[in-house]
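Omission of a single protein chain aside, the complex is shown with its protein chains in their original locations.
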Amino acid sequence: MSSQANQSTPTQPVDLAGSLIGLAKGQPSALANPLLEQVRARALTSSGAANALKERWKYTPAKRYFQAMYDHQQGKSAQSQPAIELADLPTGCTWQALDNDNHSATLELLGDDNLWQRYPLADVISQSSNAGYCLEINESQSDTLTLKLQPGLGFLIIRLGANVSATVSIEYAQGSDFAGHWIASALAAGAQLNQALLINSAADSTNRWLLNQVDLEANSQFNGHVHAFAESSQRLETHLRLQGQGAQANLTSASITAKGSSFDHQVVMEHQAANCQSQQRIHNIADGGSKNSFNGRIHILPGAHGTNAQLQNRNLAIAAGAEINTKPELEIYNDDVSCSHGATIGQLDEQALFYLRSRGVPPAQARDLLLRAFIAQCYGGVLAEQAQAAADRLLNGALRR
Amino acid sequence: MSPSNPAPTQASKTAAPKGPERQSSDDAATDFMAQDYSAGFVTDVESDTIAPGLNEDVVRFISAKKGEPEWLLDWRLEAFAKWKAMTPPQWAHVNFPPIDYNAISYYSAPKSNADGPQSLDEVDPELIETYNKLGIPLHEHAMLAGVVGADRPNVAVDAVFDSVSIATTFKDKLAEAGVVFCPISEAVHSHPELVQQYLGSVVPQTDNYYAALNCAVFSDGSFVYIPKGVRCPMELSTYFRINAQNTGQFERTLIIAEEGSYVSYLEGCTAPMRDENQLHAAVVELVALTDAQIKYSTVQNWYPGDKDGKGGIYNFVTKRGLCGGARAKISWTQVETGSAITWKYPSVVLRGDDSVGEFYSVALTNNAQQADTGTKMIHLGNNTRSTIIAKGISAGRSNSSYRGLVRTSPTATGARNYTQCDSLLIGDTCGAHTFPYIESKNHDTIVEHEATTSTVSDEQLFLCQQRGIDTEKAVSMIVNGFCKDVFRELPMEFAVEAGKLLEVSLEGAVG
Partner (left out) sequence: MSALLNVEDLHVNVAEGKILKGLTLAINPGEVHAIMGPNGSGKSTLANLLAGRPGYQVQSGSVTFAGINLLELEPEERAHAGLFLAFQYPVEIPGVSNMEFLKASVDHTAAANDQEPLSTVDFMRRTKQVAADLDLDPEFLKRGVNEGFSGGEKKRNEILQMLLLAPKLAVLDETDSGLDIDALQTVAKGVNSFRSADNGVLMITHYQRLLDYIVPDVIHVLADGQIIRSGGAELALELEEKGYGWLTDQPA
C-alpha cells in the first residue's frame, strides 16, 4: 500500500490523506475567502483530525468518493443545472441562491472546527461557486416541501423560524457519476422539522454522498426518516447537534444493500445542551455480495445534564457473502444522563417463524413477511410509501434467488 | 419499581430530597481522591541496572545476561529493527506526552543474586519482606501451615521483581503432575523447543508498537506448560513489581495448554509511588489446544499516579489467546484499578470449531487516570462462541473507555457473541466511553451488543443514609454490586482481593 502511495500523483489519490492533499493542491480556490482557507488548512493539517477521518472511512474506500469528487471538481464548468431543486415555493418561504458575498457569513454559522475537520465534503462544496442555496421557512407549512438532489455538488441551508413547523422530503434524481450534497437545517427555538429522505437508485456507477446536518435550538424538534436502498455506492453522514435546552431529535433509518452495492451511514448525535432527548432506530439488511456499514455515535458534552439518549441498531444478513459492520459508540462526559444503545447482527426470529408456520404460512413466505416487517419498522414520514415500493423491488430481487 | 427506590444500576434524574447532613454524589466525587496507595513503598535493594537508553547493544546485553541461545538473540534483533520503523498507536482515547524511549533503563535485577536465586533461602530477605508487605507469601511452609486460611487451596507463585523472576514456589509438586511453571528465561534453556515453537505465535512481533518493543527487550516473565490431559493441581500465580527508578518492565508470559488440559492462572501487579511515569509493556500469549481450557485472571494495581496525574505506570500491554483446537476455551478476567494509563485488550482468536472465548472486565479510574481497555473476539471456526462483560467505573477527572472488536469471518458459520458493556459515572467531571466494533462477514451468525450508562444517584445515597449506611460504604456497595457479574468469574482468593481493592479505591470518595 505504501509503495503505491509513493508513486501516486496528487490527481490520483490512493488514500484519504492523499485525497485531501490532492484536492488542496490540484484545485484553485474558487472563492478568495480567507475564512474558508483557514478552515480548510485546519482540516488538512491536524493529525488528530486525520485520524478521526480515517476512522470514519474505515469501511468505505475513501478513494472512490474523493476521486469522483475531484474529477467532478475538475470538470465542474459542465454542471449547468442547479444541484438542488425545490418543486414549488410556498408562501412564507424564500429561496435564494448564495453568491460569494453572503456565502462566508452563512458558512461561519454552520461550520465549526470539528465539523470542518470531520466533513471534507462540506469543505469542498463550500468552495464551489454557485452551488449554495438558502431556504428560509418563516411560516408553518401544511404541505410537504419537495427537494430533488441533482448530480454534482451542492449545498442547501434550511432555516426554520421560531415555532415554525415544516415537512421536507428529499429525493435523488438519476444519473451522473457523482452526487455530493450538504444539507444543513437550522431550527430556531420551538421549531419542528419533519424530514424524509429517500436514497434510491438503480444499479449505476454513481457515488452518492450526502451530509445531512441539523442544528437544534431550544425546544425544537427534528423527526428524520432515512430510507436508503442501495444498488450502487452510497454514503450518508448525519450530524445532529442539540444546541438548545429541551431539544429533541428522533431518527429512523432503514437500509437495504443489494448485491454489489454498499451503504455507509455515519451518525453523530451531539448533545450539547441540557435536558435534550434523542431516539434512534436503525435497521439494515445486507444481501449477499454487499456491504452495509453503520456508525452511530452519541456524544454527550459536560454541560448536557438531564440527557436522555437511546439508540437501537439491528442488522440482518440475508445471504452468504453479506458484510455488516456496526459501531454504536458512546462518548459521555456527564453523570446525569440516561443513555443506552444496543446493536445486533443476526437472522430472523425462529419463534416468529414458527408462529407464522403454525398459522399455515409456508417458510419462504413467512421469511419474506418477517423481512419486510423488519425493514418497515423504520419507514416513516411522507416517503414511507415510496420507500416501501423501493424496498420491495430490492427484496423481491433478493428473495427470488 | 418505586421511583423512590431505584435499582442500583439505573440512572435517575429526579432531584433527591435535601437533607442538611447529606452529601450529594457530586461532592462525593470531588473528594474521591484522598486515599493512599498502599502498595506504594520502595524496597531498598541494591540493584544491577543498566544505564537508560535503547539500541542494539542493549538488546544484546539483555540477551547475554540471560545467556540466551543465538536464535533468540536474532529474534530480538529482528523485532528491534522492525520496532524502529513503527509508530505508536494514536487511536486510543488517551492523552500523554511522547515517551522518550532512551530515558528508560531496560534491565534491572536485584544485585545480591545476580545469577538468580537457586532456592528461597538465597533470596534477599528484603525481597521476601517486600512480598510479605504485598501479601504474597512466598514460603511454601507458611502456606502449607495454613497461615492464610485453612481451606485456602494451594497456590504456586512466581514473583517477578523488576526484570527477573525471584522465586517460583511449589515447583516439585507441579513437576509431579508434569506441569512446568518457571521463569521464561529458564524455560528458554529447559524447554527450548516449546519456547521456540510458540513464542510470537499468537502475538506476532509487529502486532503493535509496544509488542514489538517487548519482543526486543523482554526481561522475564512466566512460562507454563500443561501436558495433555492434565488438570493443573493448583492455581498458578505471578506477582509483578516494578521497583527500580527509571525502569521499564517488559515481561513476557507464555502459557501452553495441551489437549484436554486445564489451568487457572492469576496475575497481580504493583509498583512503588514515583513521580515519573514508568512504562510497562508486557506481552502475554496463551495457546489452548483441543479441549483445553485456560482461565487467566488479573488484578492490576500498578501505581496510578497522584491526584494531579503526576507519575504512575503506563500499562501498555498486549494479551492474546489462541483457541487452536476444537472446543478449546480461553477466559480472561481482569480487574483494573491502577496505572496512570491503561491500554490493554486481552483477546481471543477462536480458530478451533466450537471453541469459546470469554472476557470479564472491571476497569476503575479515578483522579486523572485514563483507561482504554476492552477485548477482541476473532471468530474463525464454526460454532465458536464468545461472551464479553465489561464494567467501567469513572470518577474524579478520569476517563474510562471500553474498546472492543467482535469479528466473524466467512468461515465462522454459526458463531455467536454476546456483549454487555456498562458504565458507571461518579461525578460530572469524568468521562465514560464505549467504542465497540462489530464486523460480520458470515450471514449465519448472531451478535448482540448492549451498553448502558448509569450513575450513583443522590436518591440511592439518601436511601442508604436513611437506613444508617454512610455514604462511603454506600458508594462501595453500589460499585461492588455493579461489578458482581465480573467478580463472580474470579477465583475465590482474587474475588476477595478485588472487592477489597475497589473498597480501598473508593475510600475517601466522600468527605
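When the chains are written out, they are named A and B in that same order, and each has its own residue count from 1.
Rule of thumb we're sticking to: a contact is a pair of C-beta atoms (placed from the backbone, for glycine too) under 8 Å apart; a residue touches a chain by one contact, two chains touch by 3 or more.
Bear in mind that the values here come from a model prediction, so they are computed numbers and not experimental data.
The missing chain, though absent from the view, touches A when the full complex is examined. Residue A:L356 is the one among A:C134, A:A173, A:L356 or A:A384 that touches the chain not shown. On the side of chain A, touch with the chain left out of the figure occurs at residues 349-352, 354-363, 365-366, 369-370, 372-374, 376-377.
The rule is simple: only the chains that are shown with their structure count from here on.
Those residues of chain A lying in contact with chain B across their complex are 47-48, 51, 55, 286, 288, 302, 305-306, 315, 317-347.
Here chain B touches chain A in the complex through residues 11-13, 25, 29, 90-91, 408, 410, 423, 425-453, 455, going by the rule given at the top.
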